[in-house]
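Note that one protein chain is taken out, while the other chains of the complex remain in position.
This part shows subunit A:
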Amino acid sequence: MAAERGTAAETLVGQVVLPGDLLLLPAHYDEDAEGERLRLSAGAAPQGRLLCGPGLRRSGAGLLVTKCGLLRHRPAGGGAFWVDSQQKRYVPVKGDHVIGIVTAKVGDVFRLDVGGSEPASLSYLAFEGATKRNRPNVQVGDLIYGQFLVANKDMEPEMVCIDSSGKSSGMGIIGQDGFLFKVSLGLIRKLLAPKCEIIQELSQLYPFELVLGMNGRIWVKAKTVQQTLIIVNILEACEYMTAEQRKQALAKLSGN
C-alpha cells in the first residue's frame, strides 16, 4: 500500500504514530457559524465528511490516535484517515466478511468461532432461501463465510449469510475439502487490496479457489493436495518475503 502525502497540517501521513498523538485537521473540517467564510476560501475544500478509520478517534478539534502504526490517508470521496497497524487477534467489526467454524448448535442458532473473544451467533434463517421448513444443512465443524450484522463490545456478535437485499452473494457454507489456516490481519488486507501482485502471480500457477476472511483465516482449495499445500505455504511465507524472493519462489514452482 503506497503512502500518500496529506495536506500541510497532516505531515505525519506515512509515518509512525503512537497512541496519544493528537492530529490537527485543516480548518475546513470544522463547521461553525462561519460556514460562509470557509466556502469563500479558495482551494479544494473536500466535499462530504471525513472518515475517521480504525485506530483513530474524534476528540475536540482533531483526531486522537489510539493504536500504533503508520498513518494512511485517502484524499478521494471526502477524505479518510486511518492507522495501518499489525495484529493477529481479531476484533469483530460490523460489516466484515469472516470465515467461522461451527462449534455448536443450540436450538435454532449456530455458534461460530470467529477468532474473537466470544463465539458469534448465526440464525438458521439467515441463509438465502431458508424458511422454517427448509432448513440449511449445517453440521458442527462446517466452515461458513458470512458477515457481521451486530458487532460491538457490549453484545455478542451476530452473523448473517445474506446481504441487505436478501441474496447470499457468495456467502454461506464453504464446500468440502480445502485447507483452512490462519495468518495475521495485515496480510489479509494486503491480499485484499485492489490490485494485489501476490494474488495475480498465484493465479497464473494453477486453478484454485480462495476464500479470505477478515479475521485472519484463509481457505484454499486446489485440484490436488500437493497444489493446495504449495499455495498455503506461499501465502504464509509471502508476508515476510520481498517481491523478488517471491518471484523466485514462484518461478521455481512453475518450472516444476
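Quick note on the criterion: a contact is a pair of C-beta atoms (placed from the backbone, for glycine too) under 8 Å apart; a residue touches a chain by one contact, two chains touch by 3 or more; residues count from 1.
Here is the rule we use: contacts and distances are computed from a predicted model.
Here one chain is missing from view; checked against "CDAN1-interacting nuclease 1", "MPH6 phase", "Glycerol-3-phosphate acyltransferase 3" or "GOLD domain-containing protein", UniProt names that protein "MPH6 phase". The missing chain, though absent from the display, is touched by one residue of A:S117, A:N134 or A:S203; that residue is A:S203. Among the residues A:K94, A:R135 or A:K247, only A:K94 touches the chain that is left out of the figure. Contact with the chain that does not appear here is found for just one residue of A:P19, A:P75, A:G129 or A:G170, A:G170. Residue A:V211 is the one among A:L112, A:L143, A:M159 or A:V211 that touches the chain missing from this view. What subunit A contributes to its contact with the hidden chain is residues 1, 25, 29-33, 49-54, 56-58, 63, 72, 74, 80, 82, 93-97, 145, 169-170, 189, 192-194, 199, 202-203, 206-214, 221-223.
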